[in-house]
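All protein chains but one are shown in place.
Take a look at chain A:
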């Protein structure tokens, strides 16, 4: 028994608060619902949602739903169709070398669903046949190896939860508040449960020569995207993964194989990983000289700024989720740091004059998103809402003014400053910066 499409539309128009509740579509819909009920021999519905007063049934409570495998993979409710990755068309020259943003305003936990994990491609998304994909490990090793996906799946498995953030996340806010949106100001961070094999396991398998100090990691995409990584980090906590949140990686996330470099900037987490070469020096590729370096006010540039410093953002309220009027709310947000675990998050309602410590929600994991909340009784007056994280090293998230004093505003990357949302008396929310 399939749900009647006409009835589904009527339900949608009710939920959307249609202006004319007894319009033609709705009458048709109720008729279809009645016909459906009659076909099953049950009593016809007598009360639609428009007359609903307790006790009452909605149409979906008085009919039979769809069967199993009606949607063999599954998909979000039709009314969640707006919860998608989005891009900024004017930001990049082409969609193939571009970025999409996670809808943080509509997510509720520390795990980003796979279809909503932000994307950054340098030469588009390749669709790779895993039967033909291989990983080569060579250079300063005892036994250079060519591994198939079947080979990689045989190695001892490890599962970890880590965030990945593009260092350009928030880059548009370096000069001034620009994007009036949580999705576009902070959506280049996502977090997943990754499953694969420790990079150290693979490196032990090939035998690292003692002169080796660096690894070059390279993707199989059209950019042949590559970065240099110090061997110490590779042996510490890097993962070569094939699964994300329990299922195979999505093509957008590097299917069939990617690198996860916990706590370090997104672009070193090479997707569609095909080659690891060990050497004694870094490679200084285009992506680590002309891109992903930080131009300082004195004209010098910082290369190899891999670490993601502590950062937090309030996800409710935000520009996409205004307040409904005075009353009790729960401030909600996310915090993360490449330096380990979150120690504390403070929240201010008055633009940083006074702060209160928020509650951290378990699990508080190393190099993962951490959720925080704080109850707030809003009196309806304008407010400036902000969060400030302190990580386990004692590092305190800076204001944008403090960060600009050090780095000017041309560095594009690594803007981890405090985000302030302006709440107006009508409950609307705007992205602002404070002097």
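Quick note on the criterion: contacts are C-beta pairs under 8 Å (C-beta built on N, C-alpha and C of every residue); 3 or more make two chains touch, one makes a residue touch a chain; residues count from 1.
Basically, contacts and distances are computed from a predicted model.
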Seminar exercise, completed: Given "Mono/diheme cytochrome c family protein", "Acyclic terpene utilization AtuA family protein", "Nitrous oxide reductase" or "LLM class flavin-dependent oxidoreductase", the protein name in the UniProt record of the chain not shown would be "Mono/diheme cytochrome c family protein"
Exercise. Per the definition of touch given earlier, which of A:116, A:140, A:189 or A:206 contacts the omitted chain?
Worked result: A:206
For this session: Taking the full complex into account, find the residue in A:141, A:168, A:212 or A:374 that is in contact with the omitted chain.
Result: A:141
Seminar exercise, completed: Contact residues on chain A toward the hidden chain run 82, 84, 86-90, 92-94, 96-97, 103, 105, 122-123, 136-138, 141-148, 151-152, 154-155, 176-181, 183-184, 201, 204-207, 216, 218, 222-226, 274-275, 277, 279, 281-286, 289-290, 293, 295, 297-307, 309, 319-320, 344, 346, 350-355, 384, 388, 390, 395-399, 401-403, 406-407, 410, 422, 430-435
